[in-house]
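These notes concern the structure reproduced below.
The complex appears here without one of its protein chains, the remainder shown in place.
The letters A, B and C name the chains in turn, as written, and every chain counts its residues from 1.
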Amino acid sequence: MKVHVRATINGEPVEFLCEPRPSLLEALRDELGLTGSKEGCNNGNCGACNVILDGRLVNSCIVLAPEIDGAAVTTVEGIAPAGGLHTIQQRFLEHAALQCGVCTPGFIVAAKALLDEKPRPTEADARLYLAGNLCRCTGYDKIIRAVLDSTNGNAEETA
Amino acid sequence: MTTTKEQPKQYRVIGTRPIRHDGVDKVTGRAIYGADFKIAGALHGKVVRSPHAHARIKSIDPSRALELPGVKAVITSADMPRPKAKMVDLGEGPMNALHLRNNLIAEGKALYRGHAVAAVAAVDAHVAEEAARLIKVEYEPLEPAIDVRAAMEPSAPLLHDDLFTDDLGETAKKPSNVAKHVCFEKGDVEKGFGAADRIFEGEFNAVMVHQGYIEPHNATALWNADGHLTIWCSTQGAFTVREQVAEVVGLAVSRVKVVPLEIGGGFGGKIPIYLEPVAALLSRKTGRPVKMTMDRAEVFEGTGPTPGSSIRVKIGATKDGRFVVASADMAYEAGAFPGSPFVCGMLTVFAPYDIENIHIDGYDVVVNKPKTAAYRAPCATNAAMASETLIDEIAEWAGLDPLDIRTKNAAREGTRRADGLVFPRIGFEETVEAARRSEHAATRLEGPYRGRGVASGYWFNCGLKSSVTVTVNSDGTVNLVEGSTDIGGTRASLAMQLAEVIGVDAEDVRPQVVDTDSVGYNDVTGGSRVTFASGLAVIEAGKETKKKMAERAAMLWKASPDDVEVEGSTYRLRDGSKSIEFKELAGKLGKTGGPVVAQGSVNADPSVGGGFGTHMVDLEVDPETGKVTILRYTAVQDAGKAIHPAYVEGQIQGGVTQGIGWAINEEYRWSAEGRMTNASFLDYRMPTSLDLPMIDAIIVEVPNPGHPFGVRGVGEVPIVPPPAAIANAIYRAIGVRLRDLPMNPARVLRAVLTAAGTPPEDE
Amino acid sequence: MRQIEYHAPASLAEAVEILAKAGPRARPLAGGTDLIVQLREYRSDADVIVDVKRVPELTELRLDGDGLVIGAAVPCCRIYEDEQIARAYPAVFDAASLIGGIQIQNRASLGGNLCNASPAADGVPPLIAHGGTCRIAGPSGEREVPVEKFCVGPGKTVLERGELLVSIRLPRSGGRSGSRYERFIPRNEMDIAVAGAGSFIELEDDGETIRSARVGLAAVAPTPLALANATDALAGRKATAEAFAEVAEAARKAARPIRDMRGEIWQRRHLAGVLTRRTLEVALERARAAGNGTR
Partner (left out) sequence: MALVRIPPQLRKLTGGAREITVAGATIGEVIDALEKEHPGIRDRVLEDDELRPGLAVAVDSVIATRGLLQPVGEQSEVTFVPAVSGG
């Protein structure tokens, strides 16, 4: 039996029918066409599928789609303001904080959640907060710098 | 930080840090990776994999799966054409065509846990997965060969009864698991060992590790009614996929089009094919497009990790710390089928040093593990762990600083390598010197259980074949059509070289990676070759563009093309009477003969652009838990010329991080039956952001004489030194030399406890 | 994942009714960080999933004069974001803030951690150290079970057909008491404990003598382990290095670890001792700081 799910996704009301078994990640990618959230491990260990669910950063691969009924979800597609980029996205580009880019959506969403909670994180804050997001290309150096720079202060002051 | 050795040329674009062309798509989630691709009517495929490391397949019964509503087709090896057992080179080094095919779907025997034995297509991924579980495969388990040295013994269980050791064209009489032996010899090792004051030796074991790219393998295939096959996938080499798929499904290459989508990491692991032909055959059987993706466990168990190894090294030195002789016996795991990159270990093990007498034996050994693949300087990290830690012992014995002993023995231009070739201009000494002058070296490391380690590494870097096309747009921008899939910013590094040649800005070049029908042949994005070799093709196309634009200017001015000179983006008559900018000229092409299109294609000489790195690490050991914490890391590398320094630094930092993971935590853990017990990102422990400090990358620039801008490949070198540097640092922290990888907490703790006289008792 | 039914009851009674009806086919879903993965990997036979996050009793987090009540579905983040809880139950705070990464902590609950009954569960030793009790609801009413008796084997609990863990109650903690949870993992996050220890110490008014102490261990036995003799060994004694060393030795002896892909037997036994000592030391510091009003 299919479940009727009503939710707010990236500020827009959304309704869809799904089996109970797909994850939120599958629903986003397959039902709603939002393929920015990536599957890296499908068991909550890499962060590539990160979304913000009712204000909390979660791995969408270990949320069942029906669980979001009535909830608000922000995906990577909902981070940028109309016609531009969020500071985090801009700083990722300026700092060359991505190589293959497949982990990048997860990092952008996680960094957004971090800055929502803590507008001026230290390097230690950022490393702890982003530890659930695996990147295999960059060694995290430039990612951390981009995130710290996204506070609009400079990293030396906040570290 | 960039140290430039020779007086740099002044460049407009090269050496700057523009925003990459594909950047916005990748930070907004709009970039389409393989798994993001959608096509109407697609079925989903799933592979059935062997639960045994070595087993005879007695029967496969798909009937229950086919009864499940929504299931459309099942295939087994019987559905895959059987090529002749013949060596072919399809872009990934030579391989036996039959082995290539049998790795995709097992025939007769399953040779590793995770080996595909059948596949199913169904209406969605969940149904396909359920159906795969309903396919009944009956196995007769056989004894597996798991350990590389044991597998070489005549008594070992044989994987292939038709595999005979190849020794440069000579074939052994009896079958064995040793697929190939290669030997290098230089000078006279017997004399060398006689002349040494002391001989240092050791056996170094490394276990299999995975590239660990975040994006799992994927493929969508459509076998059209007209006999044309299209494949959408993420790969390091669209043309390699084309050649290999064509071979195993029995089509001419012209009937196969491969569309490379964005790729989420590869590091060598996305050169081989896995799902592509399986999806193709399922598509042929169902008449519908078939999409397949692997889950993470399948990636670990069913793709190509990089070989574990057993390496025995001896180095003889004189009292003053001069290496006079070296030998190595290097056995690498090929996995279930022959063809590991073991020769790369042989080529790199002593490469940074000028040693008069060298003998190296290398062996490619099949074992009941996944068929191995390249991983960032494949086999070189295992090798450096051996040679670079022995060198540290020699330095200590000779009373020399670890950097000084490297300078003293450094290979230079003119040094003959173990394989007989002579080095052209290389930058090894310069990396050691830059390490010596680094802030890191100038800072003392203090405190108990702390240590600093140094190690160097070499990677030869590849050339191979590339083609590009350049078209000039009427607004003065140019399109760059290329076939090198972009894993880490090569759209930018190629566009920048083109911009430099034709005198426009990086942003005025629009690079795009296209399918195999739309550009000339390109070898894989691998071997650190793209910025170098595809760069050469781009430069050629850029020069051709300039030449054609000069002809158009001449036409406008009714002059001879010989009278037009070009400086940057300015085209002018030699007498100075007329001049025009590239952008303006681009707007006049329609009236001067039509569009300007230029091409470049190369088969690049790979022998000139080798790269070296020297690393320094500070770490601390927790003597009660064995945990190693990296406190500081500095990596120096000769990049020849850094086109986009930020992405060069990124390659260095990323390679170092993979090397750190390999050094202290990453490993395939095997059960006695040959099952990987940690096939998840939870238990295959790649470094997180919390496990690392910032990584200082110091770029040294000793130009490659084989590239107009001096580019050397940079991607692979940085993974080579870290395990050895860390082993050397651990020695200084706890006084014990570790020789096996990984140096995980249990191993370090055991070493600490044993050194303290309280060795752990195994229970 | 096989086909499943999904229910999201709004009351405890409704949840129990669904669970009782479906029997062994049913599993409650809180944060899902273990359950969904198990379903996906066909490691659980359950196909009736009861999302309990709309049940008020399971999402309650209440600190009052009687102690702390942690609803079984309360995510870790709510625990560590509460400064009063962090002060009164620091070992619980420690565990809640190190399970998985932020993404996991925003979903995973200590109740789920307990019901998953992994020997390596980080959430359980602190609950043992703090003397926690489980409130269980079922078709025939409610019952209580001490936390250390809740798990009976790897993946097995005392829950009967139709029963559900409602909450965990920790007794009042204050005055001169302190606690600590530490685990050993090869990385610094995103790992399962090779071994873990949670320690609780309450001091007499002299600030030196131990009134009571409790130690819980993870990943060294088939279930999370209460180190029964810790209280006996320490009660009435001065908090000295020797005393702690004795308890650490007792922990080494009590450990009955296995070898698996995460650790060796000798390594886990060794770590049980090290972590017991380390957590007792920090718990003592915290108890002293609490007594001095500096915490």
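One rule holds for everything that comes next: a contact is a pair of C-beta atoms (placed from the backbone, for glycine too) under 8 Å apart; a residue touches a chain by one contact, two chains touch by 3 or more.
Keep in mind that this is a model prediction, so the values were computed, not measured.
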Displayed partners of the chain not shown (whole complex): B
Per the touch definition above, residue among B:Gly192, B:Pro341 or B:Gly600 touching the missing chain: B:Pro341
Residue among B:Gly41, B:Gly108, B:Pro154 or B:Gly169 that touches the chain left out of view: B:Gly169
Sole residue of B:Ala377, B:Ile539, B:Ala642 or B:Leu738 that reaches the chain not shown, by the stated touch rule: B:Ala377
Full-complex contact with the absent chain, from B:Pro51, B:Pro175, B:Gly202 or B:Pro424: B:Pro424
Interface with the undisplayed chain - residues on subunit B: 87-89, 92-94, 167-170, 180-185, 211, 266-269, 271, 306, 341, 343-344, 346-347, 373-378, 419-424, 459-464, 523-524, 526-529, 603-608, 716
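Assume only the chains that are shown with their structure count from here on.
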Pairwise touch network: line, ring, star, complete, or other: complete
Result of counting contacting C-beta pairs for B-C and A-B, higher pair: A-B
Subunit A-subunit B separation of Cα centroids, rounded to whole Å: 29
Mean-CA-position distance for subunit C and subunit B (Å): 44
Interface hub residues of subunit A, defined as touching at least two other chains: 19, 21, 42-43, 45, 128, 131-133
Two or more partner chains touched - positions in subunit B: 126, 681-682, 687-688, 690
Residue ranges of subunit C in contact with subunit B within the complex: 1-3, 42, 101, 184, 186-192, 194, 260-267, 269-271, 274
Subunit B residues touching subunit A - in the complex, by the definition given at the top: 17, 19-20, 22-24, 26-33, 35-36, 126, 211-216, 262-267, 293, 295-296, 487-489, 644, 646-647, 649-651, 653-658, 680-682, 686-690, 692, 694-695
Interfacial residue positions of subunit C with respect to subunit A in the complex: 1-6, 8, 29, 32-33, 36-37, 39-41, 49, 51, 53, 75, 77, 100-104, 106-107, 188-190
